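Removed from the display is one protein chain of the complex; every other protein chain stays in position.
Chain naming follows the written order as A and B, and within any one chain the residues start at number 1.
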């Protein structure tokens, strides 16, 4: 069970209630569910989920009172475990876990040690934590939550129901609604723009902004530089993990997923629903087509058409990458006698 | 046009005035220029620049009133666009953009919520933002600008006209003049030094400092460890991007450029004017010769002579890397029928 010091449950629910919440089909008897839990530690009072085939054995032996599964996996269910059959078990789990553990928002308050400029406009229901600094002309929408020791620069606009993590620094940026920045994020600082010169590189003023959409999540210590002239743009519903680097003028389409430690160089565009796995590098001035999937640690040096699936550095189509790996393996096998 | 909430223009200028500022040759009539703008969005009142051949079409169709170009590109200019011909168009653009958008420095002030030790020496014209912490014995030169919630450790020295970003932490460090650290940078913390021991690794005290020159820029969330005994040294005019890791005792020569997410292991030296592209790793205890250029995502495991150009992991001369890629491609091509 989740540690109640950190996670506060909303209390037991009927399984039938959970089934209707996620529009899943209940197989088995209705019962009281106290909590969500992983397959291997769940008890008769818990609901769990089975979505990754790696954990099939855990599913077959789980003690969970109920489990969310896809129709294909029903046959592996242990006896006595009620099933909640769903086309999207992980999504169903997400919704049920959200019901058990709703986000606990802080009270409306500007903590005394926060520093809020007189020209800032703070929406109703906002919380501004200890040591947070809100500079001149900032506009915060209703119910936005600014965590301690973050810094919001001059004239930044942040929409409603956003959350800005502790130690995070934002400048030259417009943010939509329901968007969340994790701790120690840096958004809106100057892009890496200068003219190389033997007498001393010459700084190019970075005259754009960062525009971030609604329902975006941006991981800890991620850095998003503002545009050099055009803006750096993050669409709606984008998920960005920790320690990601986005250069100036980068455009990230709606629904993109960018995993940890990725770097995207300046002026590159990701169309909607691109998935970039961890530690990938993408060169500058490229267009990555809609729905493209880029494997971990790849290096992308060319435009990619919509629906591409690539791996490797330099990146190649996934099948070709597999052949490269196999070929290299064959070439380097020690002689057999 | 740049968003005036974030960027304040110094107002219109004569094109002839801009030409003499950058020592460029004016081809066409003098006129009033209101602003700088990218080729594709510029209007008759703007000056733009053309420097990357990728954007040739944008140049040929630009509506800009004036454009900075090299002599070779003059023939592609659209009718009616005045030209400012320069050997270094991007540098000329940089200087003109600086003229339109001079850096707006804050007023001389120690904001009340800043915490400044009594033994700290604060130069004339400094600005110290809300929540910034200046510890004992710190020395700040004139006109230095400390942004909110940054922390300057005991006895750190920072020269004149520097700017330390919000949330940045500096200790055990001496910084020159006109140097800028972006937000959430960490400089001067202990290097990763310990003796491996099964009974518990044994910490090696890190007894050096970080010495940073003049006119250096250090990107957001970059980490520079102090020396273990010798110092970690960053020369003059060095540009370092976001999320870069520099280990203890690293020495970076003058004018080097280090792009995002690079890691340089302990005790490695970069001579002057080395360019390290994004996500490169360089092993420890190496010397990288003057003017070397290292391609993105390379892994450098050996010393490199001056003027090297390498790519790949492990890195090889650029031509050899190209052959590797081509060979691998040929070996893995599916049979044609």
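Just so it is clear, a residue touches a chain if its C-beta (ideal position, glycine included) is under 8 Å from a C-beta of that chain, and two chains touch if they have at least 3 such contacts.
Here the structure is a predicted model, which is why all the values come from computation and not from measurement.
Within the complete assembly, A:98 is the residue of A:32, A:98, A:119 or A:303 that touches the hidden chain.
Set against the missing chain, the residues A:120, A:259, A:282 or A:300 yield one that touches it, A:259.
Of the candidate positions A:149, A:249, A:268 or A:308, contact with the unshown chain belongs to A:149. When the full complex is taken into account, the listed residue touching the unshown chain is B:283, out of B:26, B:99, B:283 or B:306. By the touch criterion stated above, the residues of chain A touching the omitted chain are 2-3, 5-7, 36-38, 41, 52, 54, 88, 90-91, 93-95, 97-98, 100-101, 111, 113, 129-131, 147-149, 165-167, 182-184, 215, 217, 219-221, 236-237, 239, 241-243, 255, 257, 259-261, 273, 278-279, 296-297, 313, 325, 328-329, 331-332, 334.
If you put the missing chain back, the residues of chain B touching it would be 113, 115, 131, 133, 135, 137, 149-151, 153-155, 167-169, 171-172, 184, 186, 189-190, 192, 194-198, 200-205, 207-209, 221, 223, 225, 229-230, 243, 245, 247, 261, 263, 265, 279, 281, 283, 285, 299, 313-314, 316, 320, 323-324, 327-328, 331.
Definition applied: only the chains that are shown with their structure count from here on.
Inter-chain centre distance (chain A to chain B, centres taken as mean C-alpha positions): 28 Å.
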